[in-house]
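A single protein chain has been removed from this complex, and every other one stays in its place.
Chain naming follows the written order as A, B and C, and within any one chain the residues start at number 1.
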Amino acid sequence: MTGFLFKRLLQAAFVVMVVTLIVAWAVRLTGDPALMLTSGSANVTEADLARIREGLGLNEPFLVQYFNTLAGLFTWDFGRSFVGGTQVSLLIASALPATLALAFASMAVAILISIPLGIRAAVSRGKWADQLIRITSLIGLSFPNFWLATMLVLIFSITLRWLPPSGMSGWQSFIMPALTMGVILTATNVRLVRTTMLEVLQSQYIMVARAKGLSERTVLYKHALRNCAIPLITYMGLQFGGLLGGVVVVERVFNWPGMGSLAFDAVAARDYPVLQSVIMVLSLLIVSVNLLVDIAYGLVDPRIRTE
Amino acid sequence: MNRPQHPTSPPPLLTVEDLSVAFGQNTVIENLNFAVQPGRTLAIVGESGSGKSVASMSILRLADIAGARYASGRIMFQSAAGPVDLLTQSQEHMRKLRGREIAMIFQEPMTSLNPVFPIGDQIAEVLMLHEAMPRRAALAEAERLMSLVRLPDAGALLKRYPHQLSGGMRQRVMIAMALACRPKLLIADEPTTALDVTIQAQILTILKDLQRELGMGLIFITHDMGVVAEMADDVVVMWKGRKVEEGPVETLFAAPKHPYTRALLSAVPRLGAMTGEPLPKVSPLTVFDGEAPRILGEARVQDTARYEAPLLSVRDLSVRFDIRKDWLGRATHYCPAVSDVSLDIYPGETLALVGESGSGKSTIGRTIQQLQKAAAGEVLVEGRPMSAMSLADRQRLRQEIQYIFQDPFASLDPRKTVGQSIAEPIETHGLLAGRREIRSRVGDLLERVGLSADVAGRYPHQFSGGQRQRVCIARALASKPRLIIADEALSALDVSIQAQIINLFMDLQRDEGLAYLFISHDMAVVEKMSHRVAVLYLGQIVELGSRAQVFETPGHPYTQRLLSAVPVADPTRRPERTGLAGEIPSTTRRVGDAPALNKRIEIAPGHLVAAS
Amino acid sequence: QGTLTVSSPQDPGSWDPIDTFLVNWASVATNIYDGLTYRGPDMELVPALATGWEELDEGTRIRFTLREGVTFHNGEPFNAEAVKFTFDRLLGDEGAAGPQQSNYTSIDSVEIIDDYTVDFHLGAPDPVLLTKLAGYGAMIVPPQYASEVSEEEFNLNPVGTGPFSFVSYEPRIGINLEAFEDHWGGAPQLANLNYRFITEPSTAVAELQSGGVDLVIPPTIPIGMISTIEQDPRLSVVSTPGPTVYSLRFNTRDGITADERVRRALIMAVDRDTIVEAILGGEASVIASLQGELSFGFDPALEPLPYDPEAARALLAEAGVAPGSQVQIDIRGNDATFNEVVQAISAYLAQVGITASIQPYETNVLLNDIIPQGRTGAMFQQSWGGWTFDYDNTAYSMYHSGEKWNPYDSDPELDALLESQRPMTDRDAREEVLHEIARYTAERALEMPIYNLNAIYAVSDRVQNFVPAPDSRLRLTDVTVE
Partner (left out) sequence: MDQTKSRFLSLDFLLGAGLLGLICTAVLASGWLFPNVGAIDLTARLVPPFARADHILGTDPLGRDVLARVVAGGWISLQVGVLSVAGSVMLGVIVGLVAGYYRGIWDVIVMRFADVQLALPFILLAITFIAIIGGSLTNTIILLIVSQWVQYARLVRAQVLALRDREFILAARAIGVKDRRILFSHLLPNLLGPVVVLMTLNVANNILLESSLTFLGLGVDPTIPSWGGMLADGRTYLQSAWWVSVFPGLAILLTVLGLNLLGDWLRDTLDPTGRTGR
């Protein structure tokens, strides 16, 4: 296990290097930040641009710029945003907790809704409860997230005035964003649970568990669920990684100051320092999530060897 | 309910009346009737696939969850809350009876344990639920139960997962689980098929003790007539979904009435029947397939073994499994499943591998089949070490050596019809071209193992335990191998079909010079069909010799114990079994603390015995 | 008294005047800082920190008389020193890294005459300079504070002389200001002025509807949401002509649009009045050149080309353009309203036998790659507008040879015209040249001018005395809330 961890940590470092390298290279391919910075103003001369580039440190060789960014991981100094010059670490320090909080909340919503519903659908396969769950879960998917979000805002903020329509303040402000994301994630998870459940429920050991006189809850939630956990945690890991990357539209609609819109704006403005640092932090997180998922396989199913 | 009761016999604990069960259009049980008295044992014997397991699952009302329909009948049970018809109970209500009042030992222990939970938890769970024990106490009780069924290192075993146990060990876990709540009615569906006779004898003793103590009713399903003779008070004989005969055990053995019962009893192999014979013998057998019993085959001496060059040699093979690791990932404890085993198998020979449950028999088989890495030692095929072979040669070996897994259900792809599974080796090795040829060959194989050709389109879960086992045999035969490793391949078959398969094996041996590594617990079968016998104990060979040598002059105490524990198919001669014998030797070891290796001495030409 | 909460679509990231060109910096910072001059919603240039000024040496020197008794929020006094410091900073190294410096390069140096008099020495006359001094990089900063604290610190904690002083700032969330009682113009009516950065229009409107904000400033509200706001009895939409004009410019070098007749035909084929009425809900006005009515250089006499599909067809035939000819229109992918407009245009073009395909681009790619490199289709979106409302700002960039925004055309006559007006200090003469430029470009049909969009504000009824500013530079001193 330790050897495995060590190897994986090395690999993770490698992944982060590659990701940041790709990002650094790709973003430079798509446009010059000096142009972006000045595109609103007239009378910009080549000399002005050169001056700005110099000021932004863009005249340094690519690799030097790249390693400077990378060093930020250790010094927690990611440089300053091209737009406005705010410390990138400051931006990340405020965006990351917002994103993490929302990601956890959404995951929690998704899990709390989808597992019981998925199991219910599998158990009452073919009956009306199954059909209802199968169809409603699709609604969350067929309409874009801004649509769902706006509907929630219309109902809970404008009509009922229960919840603040946007921003991140108290716990109330978590409800709608988490619900929006949760509902979308739920659609897939419900079906995933249902599918895998259907299969597991046919197993002999479920029969045996029933023969022991265990309650249906224990049979389903303990014996069966753990046996369908592999695809579930894999997919939830992917979803969680996606949430960590931030969900731009949902963040926008709820004016949530998360990593997604930070990265998005940084791409749009070719704000290299912000973009590279955000991605660097994100890739670390995502690599960790994937590592945790891989470790979880062995814990959930003892037949899987982690190495 | 108000039937007049005999003062001598208490009301039956369970009465099955006129029960019919169907899967879809397939009626698998028709108008079944029987009753179980408290404190008594009802044995159900019968043809493989005759509905024994379905009947027991119906009593627990699990058959309908698996998709069965009860076409007719009642199942009356004297529950603690008064008599109830189990067929009309809600699942909710049944749940209260299951485990607590009616427990069941399932036929296939391999697939019956939840793969993702430690076995300790799985046993403790029942205790926590029904006896309201706290977890700690439940685990302690689980440990006690596990040592009761003679599992070694019970404490450490609690934390192990099912896949780390041998077949017989898993079966004992199932038994421990069923016994945990001291039910009023225990249904034991072939509970000892994977156990060697010594442990079997001990388990049977435990069952009888418990029965006496609790007044437990016992439904005992088995193919082993010796066990029936030893355990049963009454016997029900089933055939093709119907009850064909019923009666007290002595009467039934003494004077079987139905032709099927007679065919069955005549097929029972008896230990010692071969005394004095140097070679195995094929004997004719009576089969009953509906109308009148027929006699098949002729008597023949099986002198097929050619002791020139060994087909396969195992040299100093050791296999170990890491059990515990420290935080650096280094193993601290391991299980020396196989230590320093050497044996040769010659063309046309049947080498039987017998031994205690968990002694490493399956592991040897799997290592030969390249499914398991050896820690040391070498497997040679026709003198060439396997490790030195090219990929293509190894691929060829996989055609020439076939392995029949101990657990037939788990070794069949659930999403393939059995026809597809049987056709697979043919297609893989290009033995036949054309779909039609393959299809007819598959049908042919199915019929040779006693199934009808039209079950080829069914999926594994739609078969009975014994039927699945035969599918696996058919699959092994499909690739025309030179060596078959048969791991408990006959254990789930009724004796009549078993005898047919034995004859089939022996015919193939004669016609095609097939060799067998025959892993079995059934000493009578071993005596009947093997040329030589190896006895395995705690991962080491303790005795190896020709059949006559091992059976007639057993040299090692374990072999002697083994032979004396074989139950005899005669209810009038029940042996007096004494309590449990001695310590259970541990199977896990610390790293560095290797088990002492036996020194074997040759007490007669070709007869090796470990010096103890 | 009371608190006004404003929704602004973007966080400029820094409150330092030299760091940014963003409108949404100005919409906040106008309340924190003062310039030497001030231009309010009525577009009149009035004294601010300078009480008066004189143009000397044919426009190459400007003398400012400074207001006395003004203090910064931190108590520092405002004087000539502060002005010089501000411009030295802007024009020196610190300003070099930012985008504002290039707007003020006409200033050579600032000379302190006495405590309350300064001279600006210019390299060349700059007719727009006085306007520029009313905003952005020219905001006066406190010398002591700005030199003592780190640049970083100043970005996050701005200090100016304006009517509101800085309280707190959370990046990407909002900034809070409070009334500066000692402001030279008198204390503002509001006690607190808070801004929240809300990018998403529907969110801003939802906040407005649920009372989370009181005012939504441009460029947030899309045309499509106006009816939603108007349906709410407690909200209203207030608009005023804005700086931004929308056009489709032509590739005058290659393809069928190299022919002036074709360009005219394409313009005449499109019923711009109907588009403005229907799609823009009247919140825009049809234009004849790349400027709106508030722009210096706007010529009311210049009429847009009429909608005349017949004439268009005739012109096309004359130019030998076969019916079914293809043109590609490149647009910004994220501009929903203009996207609709272009779809309508493409439908109009179809009526005269021109098949238009629309190619959306990511904004920055279009602006900094496709257009400058001349890789556009026959037409491409050009929306433009400077807060200075001076046609020169637009025209020079669009028409002068070699400019980034002018990849296809090179017209010496036009170059000469553009260059000639720059040093003129006589406003009327300069305006005349600008009119001429507008006429000339309309004549050559260098682009299809479409409309000048209003600056649209959504206001809650709580807010009183609100006057919309065309350039979003709102100074909310007179506003009160209930």
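Observations
Everything below uses one rule, namely that a contact is a pair of C-beta atoms (placed from the backbone, for glycine too) under 8 Å apart; a residue touches a chain by one contact, two chains touch by 3 or more.
Everything quoted here is computed from the prediction, not taken from an experiment.
Within the full complex, the chain left out of the display is in contact with A, B, C.
Among B:411, B:467, B:559 or B:587, only B:411 touches the chain left out of the display. The residue touching the chain not shown here, chosen from B:66, B:279 or B:504, is B:66.
Among C:47, C:185, C:360 or C:423, only C:360 touches the chain left out of the display. Considering the full assembly, A:139 is the residue among A:9, A:139 or A:292 that touches the omitted chain.
Considering the whole complex, the residue from C:198, C:275, C:288 or C:445 that touches the absent chain is C:275. Listed for chain A, the residues touching the missing chain in the whole complex are 11-12, 14-16, 18-19, 22-23, 26-27, 29-31, 125, 134-135, 138-139, 141-144, 146-147, 150-151, 154, 187-188, 191-192, 195-196, 198-199, 202, 230-231, 233-235, 237-238, 241, 245, 248-249, 263-264, 267, 275, 279, 282-283, 286-287, 290, 293, 297, 301, 303-304. The chain not shown here touches chain B at positions 23-24, 26, 66-69, 110, 366, 369-371, 395-399, 402-403, 405, 407, 410-417, 424-425, 428-429, 457-459, 461-462, 475, 479. Although one chain is not shown, part of chain C still touches it, namely residues 201-202, 205, 222-225, 227-228, 231, 274-275, 278-279, 332-334, 336, 339-340, 342-344, 346-347, 357-362, 365-366, 369.
Rule of thumb we're sticking to: only the chains that are shown with their structure count from here on.
Across all inter-chain contacts, the pair with the most C-beta pairs is A-C. Separation between the centroids of chain B and chain C, computed from CA atoms only, is 87 Å.
Inter-chain centre distance (chain A to chain C, centres taken as mean C-alpha positions): 37 Å. If you check the complex, the residues on chain B that touch chain A are 57, 60, 62, 65-66, 91, 95-100, 103-104, 106, 108, 111-117, 125-126, 129-130, 161, 163, 174, 177, 325, 327-329, 409, 461. Within the complex formed with chain B, the residues of chain A that make contact are 1-4, 202-205, 207-216, 218, 223, 226-227, 300-303. Residue ranges on chain C touching chain A, taken from their complex, read 11-14, 16, 19-22, 96-99, 101-103, 105, 151-152, 155-156, 170-173, 196-200, 202-203, 206-207, 209-210, 212, 362-365, 367-369, 386, 393-394, 396-397, 404.
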